[in-house]
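For this view, one protein chain was removed and the others were kept in their places.
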Amino acid sequence: MDIKKRIEKLAELKSGLYKKDFLLTWEKSETDLKIILEVATLLKELREKNVSCRLFDSGLAISNFRDNSTRTRFSFASASNLLGLAVQDLDEEKSQISHGETVRETANMISFLSDFIGIRDDMFLGEGNKYMREVADSLDEGFKEGVLPVRPGIVNLQCDMDHPTQSMADLLHLQNEFGSLKNLKGKKIVMSWAYSPSYGKPLSVPQGIIALMSRFGMNIELAYPEGYGLIPEIVDIAKANAKKSGGSFNISHNMKDAMKDADIVYPKSWAPFHIMQQRTELLMAKDKNGLQELEKVCLTNNAKHKDWEYNQDKMNVTKGKNALYMHCLPADISAVSCKEGEVNADVFEKYRIKTYIEAGYKPYIIGAMMLTNRFKKPAEVIDGLLKQNKKRVTQ
Amino acid sequence: MDIKKRIEKLAELKSGLYKKDFLLTWEKSETDLKIILEVATLLKELREKNVSCRLFDSGLAISNFRDNSTRTRFSFASASNLLGLAVQDLDEEKSQISHGETVRETANMISFLSDFIGIRDDMFLGEGNKYMREVADSLDEGFKEGVLPVRPGIVNLQCDMDHPTQSMADLLHLQNEFGSLKNLKGKKIVMSWAYSPSYGKPLSVPQGIIALMSRFGMNIELAYPEGYGLIPEIVDIAKANAKKSGGSFNISHNMKDAMKDADIVYPKSWAPFHIMQQRTELLMAKDKNGLQELEKVCLTNNAKHKDWEYNQDKMNVTKGKNALYMHCLPADISAVSCKEGEVNADVFEKYRIKTYIEAGYKPYIIGAMMLTNRFKKPAEVIDGLLKQNKKRVTQ
Partner (left out) sequence: MDIKKRIEKLAELKSGLYKKDFLLTWEKSETDLKIILEVATLLKELREKNVSCRLFDSGLAISNFRDNSTRTRFSFASASNLLGLAVQDLDEEKSQISHGETVRETANMISFLSDFIGIRDDMFLGEGNKYMREVADSLDEGFKEGVLPVRPGIVNLQCDMDHPTQSMADLLHLQNEFGSLKNLKGKKIVMSWAYSPSYGKPLSVPQGIIALMSRFGMNIELAYPEGYGLIPEIVDIAKANAKKSGGSFNISHNMKDAMKDADIVYPKSWAPFHIMQQRTELLMAKDKNGLQELEKVCLTNNAKHKDWEYNQDKMNVTKGKNALYMHCLPADISAVSCKEGEVNADVFEKYRIKTYIEAGYKPYIIGAMMLTNRFKKPAEVIDGLLKQNKKRVTQ
């Protein structure tokens, strides 16, 4: 679509994102989700046309990674830099937080000249999203009380419940692969558990996928070995979404059966909900022996499901034997990154470049979340950038 | 005050800060301290008015934290970013400094395109400030010999003697709380030791406070249990300052008595001077057993003074039962961040937001130290920013 037309279309959507944190996709309206997709697409286009997207002359974007990250760390850094912000890491080991500082206090201390805080906190069930809201409340208070000149926006870079920058990048990928959001209606997407030789992988990706894709009339198939369920409340959200959007939602326990006639497959390992609960308790109690014991049990359990590998045999039952394969990366690729894993090497290779393209939307999704948090009328802002036409790289 | 008038007033003060490192407040004239306060205030105002304060189109600000930090790290990053500089951390563990590189050499190696170096070195008595001066001398040589195109300015981000970015932020807080520096004349400020379950806290904050506040005609009460003295030479400086400025200086050993009629209280734990001396020797000798032994003795000693908690009982004897409570944060809050600590939770809560506001001046104080180091006529520079009126965030 022509960029001018795209901006005009965007201008018709009324944003509810202004001054709101982006914590869970299911707290956002369909319109708001569409705005994010459109703004991300426009930012990507502007950058590819060498048009500067700097809206900030200075300012900090704080990243608080409480778990490892490559993709999301670089996506956050890229988005911040794109808009003109400098990234400052809150490295809790190098800080005085171990001194017994409260979240409330830290949130303010890092925010005097900050515009955004990106948080990843996905290790503890029941904790990550709660922590983000605690930070949010603290920032609200700090802003209200005149401590902070600006209320920094929060972007959820993965929590125990959702991974919205991932699922929105995935949605943008689907929109581009199938031509439009409308075209997703009636498509079958299989969010499937897959075998991995590691344990304790977060639930946020599968939860994020079923809760988001169910809003666009898709037929969601959630497949996992018995006992590998997700957080029940989020499954309920997905069910309700599917009903409302005219799609469907089904749970099954056989990978191959689930794949039948799938348009899209997302095979990915995760730890069972009840195991994550136990793990959270043990982690909080710093019970090392308990954790080792749990890991042993889990790995033994996982090993019973090595047949949950996405391979040619399963691909063959999908629509046209060629369902779109998706993954948040890095995938556990059999015989490449591990002996036996989530996906067969040949199958992965066939879709590898597409998974890279999928990942490449994330910086722009984060940029869109920032832009819409800070500017009431995103279409006007982007039109302004286009008209200003400052070059990102000298020509 | 109107911003124009403020700039005019500032223009009347003749700066002695140009091309001078900021290492100790007692090396600076009262006029220079006032200039720092004024420039900090103006930078804060400009930023709140969305006026860009970028004076540097590019350039590095090096941070060298030899001890943990959150507040000061973010304050330094914020100030650097505000003025247009990118922060580069000198992480001594990731460098080749362990190779046996000299300070003289490192100082030059990191400075080829640097404009400022911020240093925190507060662990060893007799070492931190000395290290900063060694860096300073090396930079002088490098600049003189044509190695460096610019002599980077040094900002003391806390040493064994002083914590000038903290004490100056505290002074700006007091100026704003009491309306003017003049109004501080005759006010009683109690810098008091307080109980903490940790040991080995630096002396730089209490030393910085008594040495700075004594210059503005305040009545300084330094209170601590017998044996918890500060570096004698700095106490002498505070005494002399008080005499010169028409204030007073008194040392006492009973927390509640000390608080009587106080206008301002600053209850904060520190390690006794003579313990810090022993600790320095043990640290340098890498004597782990000795350090453990010392810690045990210290904690036992500290535990004898758990009544040195700032609480309602002590508050009740202060001026109007409502002295301004100050702290550099994070405070050891009883029943919040530790079982028994420096301050009662209810009392802290009453002043919590004010301590956040106090902390919020630090980025601007650092920015002012940088600006005045680099520009001879700060008033003209700020007036230039105001007239240029470039927006920090697109509107």
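Going by the order they are written in, the chains are A and B; count residues from 1 in each one.
As a working rule, a contact is a pair of C-beta atoms (placed from the backbone, for glycine too) under 8 Å apart; a residue touches a chain by one contact, two chains touch by 3 or more.
The structure displayed is predicted, hence computed values, not measured ones.
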Touch with the omitted chain, as defined above, among A:6, A:20, A:34 or A:71: A:71
Contacting the left-out chain in the complete assembly, out of B:31, B:50, B:88 or B:198: B:88
Touch criterion as defined above, residue of A:31, A:52, A:102 or A:183 at the omitted chain: A:52
In subunit B, positions touching the absent partner: 55-60, 86, 88, 90, 94-102, 105-106, 108-110, 112-115, 141-142, 145-149, 374-375, 381, 384
Missing-partner contacts on subunit A, residue numbers: 47-48, 52-54, 65, 68-71, 73-75, 77-78, 81-82, 84, 86-87, 198, 329-330, 332, 336-338, 353, 356-357, 359-360, 362-363, 390-394
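The rule we apply is simple: only the chains that are shown with their structure count from here on.
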Approximate Å spacing (C-alpha centroids) for the pair subunit A, subunit B: 40
